[in-house]
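Worksheet: the structure to be examined is printed underneath.
Missing here is one protein chain; the remaining ones are kept as they sit in the complex.
The chains carry the letters A, B and C, assigned in the order they are written, with residues numbered from 1 in each.
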Amino acid sequence: MIVVMNSEAGDEAIERVVAQVKELGLSPQVIRGTHQTVVAAIGEERPGLLEALEPMTGVEKVLPIMDPYKRASRELRAEPTIVKTRGLEIGGKSIAMIAGPCSVENLEQIVSIAIRLKALGASALRGGAFKPRTSPYSFQGHKLEGLKMLAAARDATGLAIVTEVMAPEHVPMVAEYADVLQIGARNMQNYQLLQAVGESGKPALLKRGMSSTMDEFLLAAEYILDRGNPNVILCERGIRTFEDHTRFTLPLTTVPYLKQKTHLPVIVDPSHGTGKASLVAAMSKASIAAGADGLILEVHEDPKKAMSDGSQTITPAAFEQIMTDCRRIAEAVDRAL
Amino acid sequence: MIVVMNSEAGDEAIERVVAQVKELGLSPQVIRGTHQTVVAAIGEERPGLLEALEPMTGVEKVLPIMDPYKRASRELRAEPTIVKTRGLEIGGKSIAMIAGPCSVENLEQIVSIAIRLKALGASALRGGAFKPRTSPYSFQGHKLEGLKMLAAARDATGLAIVTEVMAPEHVPMVAEYADVLQIGARNMQNYQLLQAVGESGKPALLKRGMSSTMDEFLLAAEYILDRGNPNVILCERGIRTFEDHTRFTLPLTTVPYLKQKTHLPVIVDPSHGTGKASLVAAMSKASIAAGADGLILEVHEDPKKAMSDGSQTITPAAFEQIMTDCRRIAEAVDRAL
Amino acid sequence: MIVVMNSEAGDEAIERVVAQVKELGLSPQVIRGTHQTVVAAIGEERPGLLEALEPMTGVEKVLPIMDPYKRASRELRAEPTIVKTRGLEIGGKSIAMIAGPCSVENLEQIVSIAIRLKALGASALRGGAFKPRTSPYSFQGHKLEGLKMLAAARDATGLAIVTEVMAPEHVPMVAEYADVLQIGARNMQNYQLLQAVGESGKPALLKRGMSSTMDEFLLAAEYILDRGNPNVILCERGIRTFEDHTRFTLPLTTVPYLKQKTHLPVIVDPSHGTGKASLVAAMSKASIAAGADGLILEVHEDPKKAMSDGSQTITPAAFEQIMTDCRRIAEAVDRAL
Partner (left out) sequence: MIVVMNSEAGDEAIERVVAQVKELGLSPQVIRGTHQTVVAAIGEERPGLLEALEPMTGVEKVLPIMDPYKRASRELRAEPTIVKTRGLEIGGKSIAMIAGPCSVENLEQIVSIAIRLKALGASALRGGAFKPRTSPYSFQGHKLEGLKMLAAARDATGLAIVTEVMAPEHVPMVAEYADVLQIGARNMQNYQLLQAVGESGKPALLKRGMSSTMDEFLLAAEYILDRGNPNVILCERGIRTFEDHTRFTLPLTTVPYLKQKTHLPVIVDPSHGTGKASLVAAMSKASIAAGADGLILEVHEDPKKAMSDGSQTITPAAFEQIMTDCRRIAEAVDRAL
């Protein structure tokens, strides 16, 4: 922690900061410049330090110098985490292609699309049984019935099931049917949910909040890891900015940045990230070229009849083309698909 | 709903859109321009319409024309909603001043600050028993014990208690002790929580999500209203933007905008909105001048010893000055404090 | 400057940083922690230091600790700068109300609105002769003819003229007619223009760029101050964020923040800041309550016939009401209007 004193701070203020630094269990070192004095506080940078130092008299600002997450950090664990479950493997050489409809609509739909996707080479099936919707008047998902339909699709294809869980009390139920528990962007800082998923032991697919920083994203993962669950997949799905020609802004730089900072696998959701079916193919290729360990894509037999997110959903034919194109990109970065 | 066809869309595509509009229960009207054709779809704009029309062949974009919320709308109810509970009144002529520490730390602290704030004219006591924290290693609140301390502070002062609830399963417990259930910014789209608060019947203080649009904010309120709870207080607490000199960007234009759109009361949180104690007074005055129905402020006897959010917390002396200054502003806009 | 070494940086890397710090004319101080080493580089923080240190081997990040601007800083000059020209005074006790149409349309229009505004108590007349327009097909202003019309309006009323200058080569021409040279948001970092205005000796009204940080804003002012022109008025006019219910997001916290950091006067433009006439009155009051030294407002006899920016333009009747309301707010913050 670096405590920058303002230019008018006298000796007394500096001494009080030094004393406070000691009281916090850190070791202070005073550096006097011609304009300003700086107090370096050396030691573990646990939460609360900044808040304890910043309001003090004479303090201009406090600059943390260490990353706030630990278990997610590459410094703790250099080799990559590979999440494996029922044939799905994310974080190794092979790139995972998770595909399926936004919502599970009915048994026939989910089983037939699963069979189709399996044939096209998908690695896992996604599909929403619990749907977080902006409006209370929108379709909220088939819930338990939807989970059962997903299980039937798994039985028919062997594909692992990725589905969202929205509340801590639903975790046991969803964990009974799903192979991977997805935490949606709106719930990235729903700490009770993170903890419940952490305790479930099931692999978690954690979507980045639409206005989250990287530190916040990795600290959300830390909540899951801290409960003893090492299988966290990070997913970039777009952030909210001033851009209005796409639904969100998809910042792919997240991918190489996270790969440097954490050992956890990183995937991309170009469907939500763009919000437009016509942009999904290009961003799928770009994600893999940027180093992503996988993609999660919305695919529906007839996007305009999808019960949610039709605008960004692609057809199986488009998915087939993406598989072909992404395979070429994967090879160009020494990966496989 | 206005469906804009692209310039190459032929008659067949237009006819399919017309048929789809009818099937959706809306009445279509085709407007042919020299460059483009537009299909107006007249009728109730329920969710799902956009998604059903946008992916169709030949459609360039779909423009909604009505507000998506209903119960929160001024069109449904012209007179302002006044939320009343245990001496606290928000939305009428008088401006509510909700004050207290970020976290409930111990019984002595919360009772003594409550007595002090009551003497200075506060309208209600805020204090966190459940604390949403970015890091799993930060202090998470005293939970049930904290609620009991808040109740003791209420007994000592008569001040209504405003405190945050973070998970649907905690709602009954928090509702037993609190007068107003606060939903934090990170939970603005935690729909299970919104519904549980809606069913509790207790007044709700709903904070704006840090990247929420006004439509999303009002639809989150709609989730509560839709469960039969009419007492929703909206709170602007700052949004996330590129600005780095404050913790968040506090967009006060929200206040007059919401007052035009909804009958619900609107308050402002200048503590989180700025993140800096030295900016709280000016933004408190500005909020009231902009038309806010109240403020919620973080006040602590010794901000640098606060267990959370010290940097943005003011002292009782600063609160006293804000009361004096805001009283003058309130009078200048024909309100009282 | 604080140079944070990464955890694997060895002694050799640290020594190279120490040597580089010395070569840059700063005095290094090494602080060894258990996890990381930090090198404090004490001395003048001129531009280029960060770039010279950050790419070095073993360096994780470099944290500047001083504000990059000098002449604009309150540390250099504690008393406020009051800009005075032809009856207009900004930065003192009195609040300046600069009003007028977006564009100068014709002689009759500008003279008659000037007379009307003068009667209503405006402090200066604004009006665009050179218009920066997003589209090349939009009305670009009457240029020299427009400047002459503004001069005629000044002759008729005695009001000081505030008008935009868009290119360095136009500065002499505009300076001949105007009392205050406005630099628009899109030109905030047009350095040739800033320098030319700095050399003109005329007071400058500098609008914040729509994605500028406070440091960039004050450094843009520094370009003008550095050319010997002390009369710079800073103007907050809204920033670009994800918000879509207003044209821009108007962050009034800028006002108290800048008043703490700089001696220069600070005004607000609620017309551009909101983009909606119905929100201008509330934000005018809020700006003054936040501590602004003045407002700049778009007023037109018939907004729907304005040649630009009609949506955010108010009528003279609305301006009259704003004068009345703002006078009350000004008194409530011990200012006058």
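Keep this in mind: a contact is a pair of C-beta atoms (placed from the backbone, for glycine too) under 8 Å apart; a residue touches a chain by one contact, two chains touch by 3 or more.
Owing to the predicted nature of the structure, the values given are computational and were not obtained by experimental measurement.
Note on the undisplayed chain: of the listed residues A:S138, A:S211 or A:T313, the one touching it is A:S211. Remark: the omitted chain is touched by one listed residue; of C:E15, C:E199, C:D226 or C:E301 this is C:D226.
Among the residues A:V17, A:I288 or A:M307, only A:I288 touches the chain that is left out of the figure.
Chain B residues in contact with the hidden partner, per the touch definition given at the top, are 2, 4, 7, 29, 31-36, 38, 40, 42-43, 61, 63, 65-66, 75, 240-242, 244.
Although one chain is not displayed, its contacts with chain A can still be listed: residues 211, 213-215, 239, 241-246, 249-253, 255-257, 260, 273-274, 278-279, 281-283, 285-291, 325, 328-329, 331-333. Where chain C meets the omitted chain, the residues involved are 20, 46-48, 50-56, 68-69, 132-140, 166-169, 186-187, 189-193, 210-211, 215-216, 219, 222-223, 226, 240, 277, 303-311, 313.
Please note the rule applied: only the chains that are shown with their structure count from here on.
Relative orientation of chain A and chain C, expressed as the C-alpha superposition rotation angle, is 180° to the nearest 5. Distance from the chain B centre to the chain C centre is 31 Å, each centre being the mean of its Cα atoms. Separating the CA-averaged centres of chain A and chain C is a span of 38 Å. If you average the Cα atoms of chain A and of chain B, the two centres end up 26 Å apart. For chain A, the set of residues that touch two or more other chains comprises 240.
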